[in-house]
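Excluded from the complex is one protein chain; the other protein chains are retained at their positions.
So, chain A:
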Amino acid sequence: MSAIEFLNVDYIYQADTPMAAWAIKDFSLKLETGSFTAIVGHTGSGKSTLMAMLDGLLVPTHGQLRVGEVVIDNRADKKALARLRQGVGYVFQFPESQLFAETVLKDVMFGPLNLGVSPAQAKEQALTALEALKLPSDINERSPFELSGGQMRRVAIAGVLAMHPSVLILDEPTAGLDPQASTDLLDLVDELHQKGTTILMITHQMEQAARFADHVLVMNHGQKAAFMTPHELFSNAALLNEAGIMPPASVAFAQQLQSHGLRLADSVPLTIEKLADQLTIRLKQGGRANG
């Protein structure tokens, strides 16, 4: 599994009926292997439809999608879709709603077993995944329905990671989690990215996009509004305004300083830490305005 490529992809819900609705229009994009892409845009802008196609859950109405060797178009058969899903893992929004097995371990082993992995191997993959999510090992034999909300979320994510996907899609993985759990989860995603997994993350929090992504895809009305690095995106005020995106707090803060006459060497600090560094440099230079 390697690079992802969308070629002039359209998706129409209920095509050929009075209720036909365009969800994706003439979408083309190429993503490198091992990249980390944040996907932002309003509700109904086509983010989830796009990701569903990438996981073979929807088939493009027109156009073509390539993930490594697998090519998907509207004539794609079930085998091709199954092959696609083997390499792509999808952590849905509120994934805890997909738990079903009697024990946590069985639930996490479910995915690998479906891929045809031997039970012993599946168990090993499940245990590693549970460990990676920092879940205490004494919950393995408990029912997933006895766990707290945050733990259930992590078990569900472990269920996807245990399948060792080379492309991982996450749909707002931190929604409803407390700050500490969010940070832990994002650090884990970043770690997977460092190890070479291609990551696509739908998010409404620009801080997350700015901190982790190497590219941001902005969707608007089913079309690609922008695809650029976070630095390029958040320095483009006109584009942000048009897409209705608020820059991360650190960027907004730097812009406020700038409007009051304090220039930083990097006017788009993507994280609070970078902003702090910039401010330190300025202070050492003798923090006068208009320097």
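Note that in this section a residue touches a chain if its C-beta (ideal position, glycine included) is under 8 Å from a C-beta of that chain, and two chains touch if they have at least 3 such contacts; residues count from 1.
Here is the rule we use: contacts and distances are computed from a predicted model.
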Chain left out of the displayed complex - its UniProt protein name, from "D-alanine--D-alanine ligase", "Malonate decarboxylase acyl carrier protein", "Cobalt ABC transporter ATP-binding protein" or "Nitrogenase iron-molybdenum cofactor biosynthesis protein NifE": "Cobalt ABC transporter ATP-binding protein"
Among A:Gln86, A:Thr103, A:Gln205 or A:Ser267, which residue is in touch with the absent chain? A:Gln86
Which listed residue, A:Phe6, A:Phe110 or A:Phe212, touches the chain dropped from view? A:Phe110
Return the single residue from A:Ile4, A:Ile24, A:Ile39 or A:Ala52 that touches the missing chain. A:Ala52
Touch assignment to the omitted chain, from A:Leu31, A:Leu50 or A:Val160, lands on A:Val160
Hey, which of A:Asn8, A:Ser28, A:Asn74 or A:Ser97 is the one touching the hidden chain? A:Ser97
Touching residues (missing chain, whole complex) on chain A: 13-14, 17-19, 52, 55, 57-58, 78, 82, 85-86, 88-90, 92, 95, 97-101, 110-111, 113-115, 145, 159-160, 163
